[in-house]
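Shown here: the complex without one of its protein chains, the others still in place.
Per-chain numbering from 1; labels A and B assigned in written order.
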Amino acid sequence: LTTDFGLHDTYVGTMKGVILGLNPQASIVDLTHEVPPQNLREAAFAVYTAYRYFTKETVHVVVVDPGVGSTRRAVVLLTPRGIFVGPDNGVFSLVIGEEARLTGTPISEDGGLIKLPPIMTAIDLQNKEYWLPAISTTFHGRDVFAPVAAQLSMGLDPHRLGETIDSLNTFRARRPHVNNRGVMVGAIIHTDRFGNMVTNITKQHLADFGDEDVIITVGDRQIKGLSTAYVGVEPGQVLALIGGSDHLEIAARNGSAQRLLGLSAGDKIFVLPAG
Amino acid sequence: LTTDFGLHDTYVGTMKGVILGLNPQASIVDLTHEVPPQNLREAAFAVYTAYRYFTKETVHVVVVDPGVGSTRRAVVLLTPRGIFVGPDNGVFSLVIGEEARLTGTPISEDGGLIKLPPIMTAIDLQNKEYWLPAISTTFHGRDVFAPVAAQLSMGLDPHRLGETIDSLNTFRARRPHVNNRGVMVGAIIHTDRFGNMVTNITKQHLADFGDEDVIITVGDRQIKGLSTAYVGVEPGQVLALIGGSDHLEIAARNGSAQRLLGLSAGDKIFVLPAG
Partner (left out) sequence: LTTDFGLHDTYVGTMKGVILGLNPQASIVDLTHEVPPQNLREAAFAVYTAYRYFTKETVHVVVVDPGVGSTRRAVVLLTPRGIFVGPDNGVFSLVIGEEARLTGTPISEDGGLIKLPPIMTAIDLQNKEYWLPAISTTFHGRDVFAPVAAQLSMGLDPHRLGETIDSLNTFRARRPHVNNRGVMVGAIIHTDRFGNMVTNITKQHLADFGDEDVIITVGDRQIKGLSTAYVGVEPGQVLALIGGSDHLEIAARNGSAQRLLGLSAGDKIFVLPAG
């Protein structure tokens, strides 16, 4: 489960009640419920970093859903490495991009309604037979997504849930680019509890760029080269390394890089060859 | 589980250790552990909004227990739609009221010690055989309620836990009333993570009031009519709608109504017929 519900209210617990009522054997894992309210990009990033560590039978339910109760579609997305349930508002953008990339069927990254590559299928949830009997206009997590996910986890054929569709809404991916001076320009996309700032530059981007011997400029700091671990510098000092999701990350040993540099999601990062 | 223990300490995890030690097959769901310390009304509201989405075999453990270690009773409450375990301090008030209402056996709402209607039974937990061997004076969640709940989840006859009692402590319910000018006066009873403010006015109250074509006054705002979804107004604007618990709710699209209006639990809300 990935939501923006937080843990102060009973929304998450109620969804679990619905799921376990239908499938008492379900193992339910919380990815995070602390997605900032209505923040689709953070929701997409949360699922993207974690889904590959779950079995391909896992049903990932994402409920960050500012359009709940409107005409936005509710969908199931079937991929080679997981089943995804949620609103069709872009929360699956990064998963779609990653699965497409890994199977060599790259897709448009301009956002908007994109056609799914053949390895993926989506279904428009319309069959109310699989929902709760009474549907609120504010809590489809409980009334639609939870019962659908529970039944998928019990082996329900997803095609019984509604009609197959071949396109889903995505948002424009923030990808790094190399400018005309040969500098790779990326951006911070997530800051974690430790103040580590994850960027949209991956290990693969750096390899394609040609060199790991780089100078990184972020905020008012220059960082020379990549460290291999947090202990690679003195306590309190800022470093760059490839983090657990294979993304370039700016961190501070035993401290918060975010606080030290005063940056946040959307701020730029520049990578130059050291030569 | 519903508690005011928070998630920084190991109190909740320890209760789960006790439960799983007795019933390794137990499925444990957290409703919330962020009830404000010692806040019986918020605890009662949390359980009330969620319990009907769980099976009737579910054992709901509520530990918001400022009187722990005193002579306050520890009880099990058996209802048609769930089993409840916790201190006899009012945390089950709203569940008792709702079950009584649904079965047409209304009870006094003046609070204090009330007689349970025949559809419900309570048991005074006295039989120490079902508790942990050593009982602290500060943590009955771990020493009394967790082992009792684990054994109930395995089918233990609740009457073995102690003597049947026919009354429980409740607090006076905050119900809306219609004043002599024909205005329905209600109150905010809970604010969620999104800043949505849930009131004590239900869909049923509005139906009894005769009209959904209403003007709502809350803080310094007038809201005309009910929306059917958050997207019913422009971003940032305040709206009123029937929320996921069938209560009238004041919200702001993609924003926090609480912050916009500066209100909190206990503040009043007025509903007038639009005519």
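Criterion: contacts are C-beta pairs under 8 Å (C-beta built on N, C-alpha and C of every residue); 3 or more make two chains touch, one makes a residue touch a chain.
A quick note: this is a predicted structure, and the numbers were derived from the prediction, not measured.
> Just one of A:F171, A:Y230 or A:F270 touches the chain that is missing; which is it?
A:Y230
> Quick one: say which of B:T105, B:S136, B:T164 or B:S264 touches the chain that got left out.
Reading the full complex, the residue touching the unseen chain is B:S136.
> List the residues of chain A that touch the chain left out of this view.
Chain A touches the missing chain through residues 2, 7, 27, 29-34, 46, 49-50, 53-55, 58, 192-194, 228-232, 241-244, 246, 249, 253-254.
> Need a quick check: the contact residues on chain B for the chain that isn't drawn.
Chain B touches the missing chain through residues 4-14, 16-18, 20-21, 24, 37-38, 66-70, 136-139, 142-143.
Methods note: only the chains that are shown with their structure count from here on.
> For chain A and chain B, what's the span in angstrom between their mean Cα positions?
That gives a centre separation of 33 Å.
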